[in-house]
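Shown next, in structure tokens, is the structure this report addresses.
Removed from the display is one protein chain of the complex; every other protein chain stays in position.
Up next is subunit A:
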Amino acid sequence: MSRIGVFVCHCGENISRTVDVEQVAKAAGEIPGVAYSCDYKYMCSDPGQTLLKKAVAEHKLDGVLVAACSPRMHEKTFRKAAEAAGLNPYLCEMANIREHCSWVHEDRGMATAKAKDIVKLMVERVRKGKSLAPITVPVTKRALVIGGGIAGIQAALDIADAGHKVVLVERDPSIGGHMAQLSETFPTLDCSQCIMTPKMVDVANHPNITLFTYSEIEKVEGYIGNFQVTVKHKARSVDEKKCTGCGVCMTKCPKKKIPNEFDQGHGMRPAIYVPFPQAVPNTPVIDRENCTMFQSGKCGVCAKVCGPGAVDYEQKDTFTVEDVGAIVVATGFKLYTIDRKPEGSPIQGYGEFGYGTIPDIIDGMTFERLASASGPTGGKILRPSDGKEPKQVVFIQCVGSRAREKGISYCSKVCCMYTAKHTMLYHHKVHDGQAYVFFMDARTPGKGYDEFWRRAVEEEEAVYIRGMVSRMYQRGDKIVVMGSDIQVGTQVEIEADLVVLATAVQPQDGADLLAQKLGISYDKYNFYSEAHAKLKPVECATAGIYLAGACQGPKDIPDTVSQASAAAAKVMTLFAKDQLERDPVVAKVNEKYCVGCFACKKVCAYGAIEEKEIRDRQGNLVKKVAYVNPGVCGGCGTCQATCPSKSIELDGYTDEQIMAMIEAL
């Protein structure tokens, strides 16, 4: 390359304050092969770009260097401008004389000298640069959504409504997640199931959605636009195609006293069951651990009573491979295990609260079920031990959350609000009852949230005590709650009939294993990590995988739904094109010299390197070499640094370019 143009930017005063830009431009002009150089106030502005385009034409430039800010800021801008002027965009590079120079130095003379050096070596990189063509990869316009809570449901419906096929995979026998369990929802107190079930039915009926419940992700292969996902369909023991959902099997099953997970163990269900009456799909599953037929081989009642003959005790797990182009992860949360320290976990339990031993100490989700019209008490607040209506209820916030010594330092975000909601629901149902809340502070950011909380305190007569509870124990049929009121500075003791713990929101069990299959990252609690906390809150660092809902961090329903729709929008953006364009800064193998040691394959964090066989014309294996899948390569350059014989190189960062840069110094 012999006709390079160098454009030195003042960046207002950001650069010119400490760097003598005129001198830098002048020095650049003297480098052999530089045909044109100038300085300008704002290169990124419209006139600045026009200047660049004009110079390319006038001086017949065959390479461009813009000495300005970080390429992360404006590389795209200038490459576009160069392309508009008829150059290959990859023949345009940036020299960073702002972040790497003017911003970090004070001495004008030295900063100017450094800027000249940076320009000098970048000119060499441009000189050795090559034209590159963007890489295109085909996109399979079919999405996978993992998890059928409100997040997964919303994302699936949005993508399907946009006209794309969606596969929704849910681990449980029904979709719905935690929202299906809620009674009424803050901040409007509308009935959760009333707003949830229509969406669940929409999922089941949508022509674009394939729903797999009672299924899990077994294996994930491929990359953005081209994933191959193996789904494991756990044996339901009921043929979904034959079952009409009449439910006779459930009424006839002799094993009826199994604690129902949906009611947090406070209601009962048979061994063949649907989790709740509005379940989608309405096809029962057999809980093999509790089914007499599976345990002792005797019974078979459900098979006998089933009209269409759908019950199948021999059913096995099956597997399907789904080709999809994008994945939305929406696996939600679970609640903190309060009674004990889970094995091998840094999370400490709350043994001192007597949860698990005192029956009338329950968690928030159980309270939701007690308050729900479809719950085990038909919506009456009755305590588990003796079914009496509690007249004094103590709510404790932040159980597990914001307690570094207990293993979790984050705030669970929804507990302040749902506790306020619980006091209201309680007050509406037990008019002569009194609710007490132990709290650290009330966190109510959100539209209508503070008003909601104030209503609980000011109109619904909940007594809020700022302080923590130290101990609880059973005395007669009461629970003695001992705590402190730090505002008054005294100890308090309340005799409660029922205690409700607002326990921390944690990622689902197995969240880390799923992340490993997907190749996405997660934090120390196992919440999935977004690519950028502010600017890429729904994307994973792994291309083509997006996050929605509480699996990324505690969230209420409005936030969950917003994020789910955002993730769906990202998927639609990806699906808007038939081909995916990627930056061609990817590694290439020199097959002549590669000796197939596969050191590169071992170090590639993106899994981009495969083994390729080289055969002669007779089909005999000559050797094995490395092959980089350009759709997967992230352009990190680790392989290049690792290859002993330098047989693999990153386009745009070739050894030749780097060596030329070093030599220029």
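As a convention for this text, a residue touches a chain if its C-beta (ideal position, glycine included) is under 8 Å from a C-beta of that chain, and two chains touch if they have at least 3 such contacts; residues count from 1.
The definition used in the following text is that contacts and distances are computed from a predicted model.
Engineer: Missing chain, UniProt name, options "Alkanesulfonate monooxygenase", "4Fe-4S dicluster domain-containing protein", "Carbon monoxide dehydrogenase large chain" or "ABC transporter ATP-binding protein": which is it?
Structural biologist: Hidden chain identified via UniProt as "4Fe-4S dicluster domain-containing protein".
Engineer: Which candidate, A:N208, A:S484, A:N526 or A:T642, sits in contact with the chain we can't see?
Structural biologist: With A:N208, A:S484, A:N526 or A:T642 as choices, the missing chain is touched by A:T642.
Engineer: May I ask which residue of A:P89, A:P173, A:G596 or A:G652 touches the chain that does not appear here?
Structural biologist: A:G596
Engineer: Extract the touching residues of subunit A with respect to the undisplayed chain.
Structural biologist: 592-599, 602-603, 605, 620, 624, 642, 644-647, 655-656, 659-660
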